[in-house]
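One chain of protein is taken out of this complex; the other chains stay put.
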Amino acid sequence: MTAALAVQGLRADYGRTIVIHDLELIVEPGQTAVVIGPNGHGKTTLLRAISGLVKPSAGRVTLDGREVSGLNAEAIARRGVVHILQGDGLFPEMTVEENLEMGAFLRMSWRARRDALARVYNQLPVVHEKRAQKARTLSGGERRLVGIGRGMMRPARVLLVDEPSLGLAPVAIAAVYDAIRALRADSDGAIILVEENFSHIEQVADVVHVLEAGAIVRSGSYQELSEDRTVRETYLGLLEESV
Amino acid sequence: MTDVVAIIVNGLVYGSIYGLVAIGMTLIYGTLRILDMSQGSMVMIGGYAGWWALSTHGFNPLVALLVAFVLTFVAGTLTELVSVQPLIGRAKSGDFEMVTFITTFAVGIVLANLALQHFGALQQNVPPIVGGVLHVYRGVSITYHELTMAVISVLLMAGLGLVLARTRWGLAIRAVAQDLDASRSLGVPVTRLYPITMGFASALAGVGGVFLGALYFASPTAGDLPLLEALIVVVLGGLGSLSGTLYAAYLVGLMQAFCEVKIGTTWTFPILYAAIVVILVFRPYGLKGSPSEARL
Partner (left out) sequence: MSSLVASISFGRWIAIVLAVALVAAFPLFYENPYYMTVIVTGEIVLLLNISWNFILGMAGVWNFAQLAVYALGAYGSGWLMLHETWLPVPLAIVCGGLLAAGISLLLAFPTLRLFGIYTSLLTFSFAEVIQYAATNNPGGLTGGSFGFPAVGGLFPSYGQTSYLRAYYWVCAACCLGGCLAVAWLRRSHLGIALRSARDAPQYTAARGIDLRSARIAAFGLSGFLAGIAGGLYLAFEQSFTTDQMGLTPMSLDVTMLVIGGLGTVTGPIIGTAIVVAIQTWLISYPGWQLTVLGTILLVIVVFVPGGVVGLVVRIDSRIRLWVREDAEPEPSSSSGPP
């Protein structure tokens, strides 16, 4: 079957700094692919190149078989790509509810928007509680939840989630991953989740890709990778004693 | 007592003038984070539209307003495409503000000079939208034109405020002002939004220009004073805050009326500017006083 998202030979740069070179990635429909890798190696840039915030300098990105690589971000969003940005990308001076409404900007019917809002409030009670507050008054964990809620406001063919646990305390991270699980159950689209933190992804990963120096170097199931020695050393900090 | 009434009435009229010319600039600053220095020229174009429609052809005032709206909408859109769009994403944010200040200013100069070439330097008479005078109190009067202007000004500001707060597009404009990347990834058509917003804001100034034409004549330099006035009101009101602009417009209007009645016109403007200096010393972020650049 056609991949939900196919990335071929992707190259992306910021001026003279080449960040991604010759990256290949396939994500099947409904699959949750987790991309891990050290900081600075291109994870966020990968997502930005897919969602159009950064224009690839070479390569192709296709969504359900149709090419999207040259389009601008607005057009790609219209094709069903939902990008939950790193940090949170919330609108600081808007209330939580207004932020969620912006998540449904592309939904034309008022009723659909209202239903989506109700569903998000149902799934994320914290968000419902804080709905009238301005986004900038929320804590980091709460903002991250609102960001995820905003990503739930419209149907996604591909959902891009950028480092949801970044900078959060363990309790908040747990809540965020609960929300991601809810997201996964709620949506039948593919999900690409970027993380630096290896431990939490077990609950959500169908497949794990390791991104190093701008390219995917290893892929496999969570089980396979967690038994892989290099991965363990790099990400789990486990040093193998001589066996 | 006559003095007090005169101050209030004149203050109201001046305040509405300031509001009319400032409203477009506030919208643009709030959305695009640029100080659009071509707004004065839009007022000037509106004045000429008023003269053309009302004086040369004797059309209905609504025609004048429509022509002014369309002309300045187009002019504003083109200005954005030429002097702002190419710079987006290019410069650091502080530079972007200063550079677009200069580029929109350049556009304003070019427009004023083109008008000079085409129409000549002579001032043209623009008839009022509505004729007649209303006597308020012992010697203090207000023309119906000025009254209409005050009403329209308030309606425009309130209307814009409502659009921004309640409608989907108003929300989108505020979103773009607060986080560009997030807006784009949510599907907001930013490349279309910028020119349309600037066109719309310029059109507001153009409409204001039709009203102001009756008070200040149509001439190539008719935009200079409104530009200054808009700048004062927008910055004083707290950059990009719509409600701040409203307060600042009427505050400055009242100050001006007060100075004129009590001190006389020669020293009004210097005192006004001196007052601004004082205000800025004590309220560094304008009237709104809040350091988080609250946008729209």
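Letters are used for the chains, namely A and B, taken in the order the chains are written, and counting of residues starts over at 1 for each.
Rule of thumb we're sticking to: a residue touches a chain if its C-beta (ideal position, glycine included) is under 8 Å from a C-beta of that chain, and two chains touch if they have at least 3 such contacts.
Since the structure is predicted, the reported quantities are computational estimates derived from the model, not experimental observations.
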item	value
Residue in contact with the excluded chain [from B:5, B:74, B:110 or B:180]	B:110
Of B:5, B:74 or B:99, the one touching the omitted chain in the full complex	B:99
Chain B, residues in touch with the chain not shown (by the definition above)	35, 82-83, 86-87, 90-92, 94, 97-99, 101-103, 105-107, 109-110, 112-114, 116-117, 224, 228, 231-232, 235-236, 239, 266-267, 269-270, 273-274, 276-277, 280-281, 284-286, 291, 293
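Methods note: only the chains that are shown with their structure count from here on.
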item	value
Centre-of-Cα separation between chain B and chain A, whole angstrom	43
Chain A residues touching chain B - in the complex, by the definition given at the top	51-53, 72-74, 77-78, 82-83, 85, 89-94, 98, 101-103, 105-106, 136, 150
Sites on chain B touched by chain A in the complex	168, 171-172, 174-175, 178-179, 181-191, 292, 294-296
